[in-house]
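Here the complex is missing one protein chain, while the rest keep their positions.
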Amino acid sequence: MTFTAAVAGASGYAGGELLRLLTAHPDVAVGALTAHSSAGRPLGESQPHLASLADRTTVPTGAEALAGHDVAFLALPHGQSAALARELGPDTLVVDLGADFRLRDADAWRRFYGTEHAGSWPYGLPELPGAREALRTARRIAVPGCYPTAVTLALFPAFGAGLVEPEAVVVAASGTSGAGRALKPHLLGAEVMGSMSPYSVGGGHRHTPEMAQNLSTAAGEEVTVSFTPLLAPMPRGILATCSARLRPGADEGAVREAYAKALAGEEFVRLLPAGRWPATAAVAGSNSAQVQWAVDRAAGRLTAVCAIDNLVKGTAGGAVQCMNLALGLSEGAGLTVNGVAP
Amino acid sequence: MTFTAAVAGASGYAGGELLRLLTAHPDVAVGALTAHSSAGRPLGESQPHLASLADRTTVPTGAEALAGHDVAFLALPHGQSAALARELGPDTLVVDLGADFRLRDADAWRRFYGTEHAGSWPYGLPELPGAREALRTARRIAVPGCYPTAVTLALFPAFGAGLVEPEAVVVAASGTSGAGRALKPHLLGAEVMGSMSPYSVGGGHRHTPEMAQNLSTAAGEEVTVSFTPLLAPMPRGILATCSARLRPGADEGAVREAYAKALAGEEFVRLLPAGRWPATAAVAGSNSAQVQWAVDRAAGRLTAVCAIDNLVKGTAGGAVQCMNLALGLSEGAGLTVNGVAP
Amino acid sequence: MTFTAAVAGASGYAGGELLRLLTAHPDVAVGALTAHSSAGRPLGESQPHLASLADRTTVPTGAEALAGHDVAFLALPHGQSAALARELGPDTLVVDLGADFRLRDADAWRRFYGTEHAGSWPYGLPELPGAREALRTARRIAVPGCYPTAVTLALFPAFGAGLVEPEAVVVAASGTSGAGRALKPHLLGAEVMGSMSPYSVGGGHRHTPEMAQNLSTAAGEEVTVSFTPLLAPMPRGILATCSARLRPGADEGAVREAYAKALAGEEFVRLLPAGRWPATAAVAGSNSAQVQWAVDRAAGRLTAVCAIDNLVKGTAGGAVQCMNLALGLSEGAGLTVNGVAP
Partner (left out) sequence: MTFTAAVAGASGYAGGELLRLLTAHPDVAVGALTAHSSAGRPLGESQPHLASLADRTTVPTGAEALAGHDVAFLALPHGQSAALARELGPDTLVVDLGADFRLRDADAWRRFYGTEHAGSWPYGLPELPGAREALRTARRIAVPGCYPTAVTLALFPAFGAGLVEPEAVVVAASGTSGAGRALKPHLLGAEVMGSMSPYSVGGGHRHTPEMAQNLSTAAGEEVTVSFTPLLAPMPRGILATCSARLRPGADEGAVREAYAKALAGEEFVRLLPAGRWPATAAVAGSNSAQVQWAVDRAAGRLTAVCAIDNLVKGTAGGAVQCMNLALGLSEGAGLTVNGVAP
């Protein structure tokens, strides 16, 4: 059986990546493609790398265009999903790549987004304990943010096993596609190449409450997150370097056991062999996450690192993985674990 | 039916890319993996992006390891294929990614490689007139060099239609993976990033006679090629900028017709719509070639540009495409036309 | 004696580079800084790397701001210099980094720029025979375009000695700062990194007639230029690969002599030792040009390559070099020959 999938926001980076994955998916046929300013134009103009869809024309974003598909992916600026989703019936599986339905805490939403909370949907990180089961029956799915995906995969095993104090310190570097296709001076190639810089320092990044939500869920207690995102001179990839103070008695053996157990059997999360460390190049183009950790005895901290492709496992690949679960397909259908390197 | 494929040279860039493609191929099972200095080690050490093969162990390169497979891919330094191929029986399809059997002219071989000519095998560029049919029955295939692939796809339509004088001028920029994994100072990241530089200027690059061979075949007369390769600050991709003087009477209409006709129906070569130009990012990770041309009336020249991924269409993807033909599979099996971008 | 210098267009890339050089110049004091959209803001906002001028405020571009300085540099979009220059008296040396006064041929100007020709000023490439003397007494100077600077330095020795046919083929790769700070999608970092692509193929680039003008001047006959510019994944630098058919009897010895003679004594053009080739990284941040050539006997062509920093020797450094000549200072004052590498 082939499922039809519509993509709202087909001309952006997230939408383009989704289409790259969906065209390779054995059980999906690509349906309507919607866009905003480029609506009515051939997709080949905005996505010159998608040769197989080059002559497909986008239509204006709206519920009519999306209705009648088995799945509707929303790759839209935050704040635009809620209204659109309401117009789509329960027959359509709605997978939102935006932020609107990720947070359960309405106060946190208002504090970080400044608008009314639209509610929360089943959270699309299957590796988080409990999440996979909920996704199998979901008709509405909130795909995690790219940074929270990497940070959660790096740290949830330690928090889940109660090995660290509930205060995480995270510094995560992202390729510039994470900022989308916005025409901003600091995203110009000449500014970006050769440069690293932080932004939203001091707790202001909107992904912070989502990380705290996930780690608190894993820990069973409230976890605070000090998060500094960095813009890195590469098109794709997130490298999240995360640490927390070890609790008394939490030694290397306990950490090893916790990570092995928490990540056992996960198709898309690879706990690396001892001595090897994640690299964004190794996961580029794939749905894989690479995870490794180390105990710093002198500093009394656990440091865990996760590398993902922000556009795949961090966005479009995560969305397809969730869709697979909700449609009863093999979880890895249409996805690859092997990166495109060098 | 599933075919077994062995890869000699599994720890290099070409071998790694081949494995990335073969693990995604619906009709192929990856068999023996051989290596030289890293033989006996897990593949995950040399190819950390190939998660699905991370625990496979490489064995020393030799005919015993390759024998018994339906296909043997040789991704070895030039000069090592001939001896190995002789030891493999006719039951094994041998696909050589090296240079040993590409040139038909023994003199040209000796001049550029300095050793005895081992002979020539059916040439693995299906898009070149006549080549596809020969590949369908071949048991030995010489995969083209990366530069000749791009240059030939850019220019053979013009030469084939007799539109240009038999003197091509080619400047082609390559990502640094084209130089392989050799530990040379000028290939260090700190040297490469932010830098463009030429090498083998003045006709000395070994891909020059191969380009001349292909274009001469298309033209039906001897074509000379002035070729300058450039090292570009990117990991992958070739952009070939090629030109030749237009013959009297050869106008835009004739060029348009020649390219449209020569490239019609080719799954992996996309003649771009008017006004759009090839970019290496648009074909990264895919087996696609993007081609576009322009007539410069003031200078009296035709300029044609082709972008490919040097490791895919220029090496491993081309090899898989040839294998598909020789095994009677769909020519595009296991290959994608969509690039990984941005 | 200290000369005062005003810079119109201080918030752009060319203006910023000019200021970097002028702040290091022993004989110059930086005067008024003008800008367009960012007028009234501290320079530190648009040029965060210019720490010594971070608190200086820009004023709107206009003749009043520039008047009263010994030198006025115009780093403005083309078409804006002519009107402004007319309002500045002869006491002010005007150095135009834009295109308005580069071309002597009014027809060529109209064909490539589509507006009326404003006239021509002494051409600011001191290395071109005859140019240096004219610059010593000039009060108005047209600084060359970045591509023509590199191409002219690569080829004028050969054309000047009559060694090649009057048809040059040029492929030149530029870092993305050459496109200025324009907010265009294809200049975003995520698009640029990992990608090479051509533009203005087929003779349409506005620097083409300027190259033809310079090479024709050197050759004493009309030279046509087939020019293809490439956008390269680096912030700075131009690598120009140029070739032309050798005339009968023009051998390596004649070429060697021509280049040695033409470039002898030039402080900022370095003819590399045999076997070494130009690289953009080697000239980054400096006013140096690296030049090397090779004869391809099989193809019957001379290939010459030049690397410059597009923002220094190709723009701001060239402008300072010209200013030095016109003010009677040492030609290299405030400039460096050593690049910032790696």
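Observations on the structure shown:
Order of writing sets the labels: A, B and C. Residues in every chain begin at 1.
The rule we apply is simple: contacts are C-beta pairs under 8 Å (C-beta built on N, C-alpha and C of every residue); 3 or more make two chains touch, one makes a residue touch a chain.
Since the model is a prediction, treat every value here as computed from it, not as a measurement.
Among the chains on display, the ones the left-out chain touches in the entire complex are A, B, C. Checked against the full complex, the one of A:148, A:237 or A:314 touching the unshown chain is A:237. Among C:90, C:114, C:249 or C:273, only C:273 touches the chain left out of the display. Residues of subunit A that touch the chain left out of view are 167, 169, 171, 173, 175, 188, 190-191, 193-199, 201-203, 208, 224-226, 228, 230, 232-237, 239, 241, 243, 245, 277-282, 284, 292, 294-301, 303, 305, 307, 342.
Although one chain is hidden here, its contacts on subunit B can still be listed: residues 13, 175-177, 179, 181, 183-185, 187-194, 233-236. Summarising the interface, subunit C meets the missing chain with residues 13, 16, 20, 23-24, 42, 44-45, 47-54, 177, 193-194, 235-236, 270, 273, 276, 279, 281-286, 288, 290, 336-342.
Note that in this section only the chains that are shown with their structure count from here on.
When chain centres are taken as C-alpha averages, the shortest distance to the whole-protein C-alpha average belongs to B.
Taking CA atoms, the transformation carrying subunit A onto subunit C includes a rotation by 180°, reported to the nearest 5. Per-chain Cα centroids separate subunit A from subunit B by 35 Å. Averaged C-alpha coordinates give centres for subunit A and subunit C that are 45 Å from one another. Shown for subunit B are the residues that touch two or more other chains, namely 193-194, 235-236, 279, 281-282, 284, 342.
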